[in-house]
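One protein chain is absent from this view; the other protein chains keep their places.
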Amino acid sequence: MLKYLLEKEFKQFFRNRFLPKVVIVIPLMVTLIFPLIANFEIKNINLSIVDSDKSPYSQQLVQKAQASGYYRITNISENYDNALKSIELDQADVILEIPINFEKDLVNEKAAAVMITANAVSGVKGGLGSAYLSSIISDFNTNVRVEWLQSDSRFVVPRFEIRPLYWYNPMLEYYVFMIPALMIMILAIICGFLPALNIVGEKENGTIEQMNVTPVSKFKFIISKLIPHWVVGFVSLTICFVVARLFYNLIPAGSILTIYILASVFVLAFSGFGLVVSNYAKTLQQAMFMMFFFVLTFIFMSGLYTPVENMPQWAQIISHFSPLKYMIQVLRLVYLKGSGFTELLTQFFALSAFAIFFNGWAVISYRKSSQ
Amino acid sequence: MEKETDIENCKKVLLGEFEPVISAKNLTKTFGHFTAVDSISFDVAKGEIFGFLGANGAGKTTAMRMLCGLLKPTSGKGKVAGYDIEKQSEQVKKNIGYMSQKFSLSEDLRVWENIRLYAGIYGVHEREIAPRTDELLRQLGFESEKNSLVKSLPLGWKQKLAFSVSIFHNPKIVFLDEPTGGVDPAARRQFWELIYQAADRGITVFVTTHYMDEAEYCNRVCILVDGRIEAIDLPRNLKEQFNVKSMDEVFQQMARKATRKAD
Partner (left out) sequence: MKFFNRWHEKQPEKPIRMRQFIVFTQKEFKHIFRDRWTTLILLVLPILMIILFGFGINTEIKNTKFAVYDPSHDVATQGIVNKLLTSEYFTLSEFVNTPNEIENIFKEKGIGLVVVFSEKFYENLLHTGDAQVQLITDGTDPNTASILTAYASNLIFSYQQDLISAQDIPYQIKPEIKLLYNPTLKGVYSTVPGIIGVILILICAMMTSISIAREKEQGTMEILLVSPMKPIVLILAKVVPFFCISIVNLVTILLLSVFVLEVPIVGSLFLLILVSLLYIFVALSIGLLISSVVDKQMVALLISGMALMLPFVYLSGMMFPIESMPIVLQWISNIIPAKWFIIAMRNIMIKGLGFSSIVKEVAILSFMALFFIMLSLKKFKLRLE
């Protein structure tokens, strides 16, 4: 009996004008185009220079900023007001203003000021833009002192080097962080969203009723909806793996089998969630918005964009209830840090608990006949 | 169109001499304060074409959905093919065919695929399905449409297909909910020919309609007004009783009693 239902579902899936394309296009979009979009902002900070001093020191400082690799000088202004215009027009993010007599004050008065003005509309960019610049100035300052005081035994200039090391992702590529997590989003959409919307669609156009008067058991009916989406979901996931490997050389440090195993449990949990929604929704519109509501919460509480540890306490508590959180952890741990199955037991049990919970709820709330 | 044997059969039912394939006893369905079906009782004999008549909103579809196991009765008992509709609804489903008011085969499947799907679901043997499909399509004159997507068919054809699918597995009973809505008289007549063929195969037909000319085609009719059975008899008897010439006039007289508005 199941055979016939599966035949039907597969035929309908591939006959749909959009779905087969979605399954191919989305993984490609995510793995091919996303890395191009998610170019992290901290590497390209636009700098506006107001050098009123035009002395050797002021020029050295500007050069040092430029050589640091964090800044692109996009604007050189005669005065601060013009530089501020460039911030208003989004042509510059940070202004470095070196006042007149900078060099003279530094040498003669033993102290000089420089002004850093950052556009902080984006907190990250503003904060980092000004922090890097003040580090560069400190460093420059040390050099100046060493230059003047080396032979002067009254002073000892403390000197040291700070070396940042970024493990697992030395070039700080944002896509390395995002792609593994987005693979899970694809799986969630194909295996959770689509079957639920499919069931609600059949409800809305009445074909489910024809099914309900047949002896098809509810278990078989549901499983016939899920299996094709599972198959397709895993095909999509595999496409992601291959594309990430071919184009970005992103290879999991751990075993791909571990990912597949945990992904199966995740898929089970998420399709269960989809079924619960499909049991309560009467129209596609309702189903869509319910999904949207919960999935959005799941996503934001999953650490997809920012680590859960940085969230406020209440959000951290909610995040325990997001199945996405555990699966995203799995992908990142396996892909980037090479964790093995035994190191992922917490995630495995959490996902299994979600699978049991959602599917149990789905079975209880499903009715073949109405009250 | 009545055959003497049918009348005999019906009489036997009325006298309780026949084992009925459908029987309802005080079947009731309420939605909140609204009583859609109000304690109806009747029996249908094997091989009968039983018409369920009533205005829109009289409760026909609700009653039928209860008998098919799609809706739980609020109170009362029902038996279909010997099984309790509430406790053994899955057994009931194995023995019936159903065609809903709204066309509900999958529009994005081909004609043969729809037949194959439902045949398979009802447990028709794999090797039987293909030859029987071809035979069915030949009988219907549908051979050329075998590979068409169902959504491309005209409504009359869709309905014939839906009916054929609902009896493909030779159920004991087939439930038809306003099967001929929206098609021209010629197509309706063709459809009724199919119903007769099914009845000849021994399939009991339970059909709701609000076309009174169709009521004449039934062996026995039951007229529902505001969720209650107002009359249940042979069409001929009803016409005699009201002293009119057509079922339409019978119905006109009955429907005057209705207080409920059509929805």
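We just call them A and B in the order they show up, numbering each chain from 1.
Going forward, a residue touches a chain if its C-beta (ideal position, glycine included) is under 8 Å from a C-beta of that chain, and two chains touch if they have at least 3 such contacts.
Source: prediction; values computed, not measured.
The missing chain, though absent from the view, touches A when the full complex is examined.
For the options A:124, A:242, A:317 or A:356, the residue in contact with the chain missing from this view is A:124. One of A:71, A:174 or A:358 touches the chain omitted from the figure, and that residue is A:174. If you put the hidden chain back, the residue from A:59, A:141 or A:238 that touches it is A:141.
If you put the hidden chain back, the residue from A:101, A:286 or A:352 that touches it is A:286. Within subunit A, the residues in touch with the undisplayed chain are 16-19, 22, 26, 29, 33-34, 36-44, 46, 87-90, 106-107, 110-128, 130-135, 137-138, 140-142, 144-146, 148-149, 155-170, 172-174, 176-177, 197, 201, 204-205, 281, 283-286, 288-290, 292-293, 296-297, 300-301, 305-307, 309-312, 315, 332-333, 336-337, 339, 343.
Everything below uses one rule, namely that only the chains that are shown with their structure count from here on.
Within the complex formed with subunit A, the residues of subunit B that make contact are 68-72, 89-90, 93-94, 96, 98, 100, 102-106, 108-109, 113, 116-123, 175. Note for the complex: subunit A touches subunit B at residues 1, 3-5, 7-8, 11-12, 15-16, 205-207, 209-210, 212-217, 368-371.
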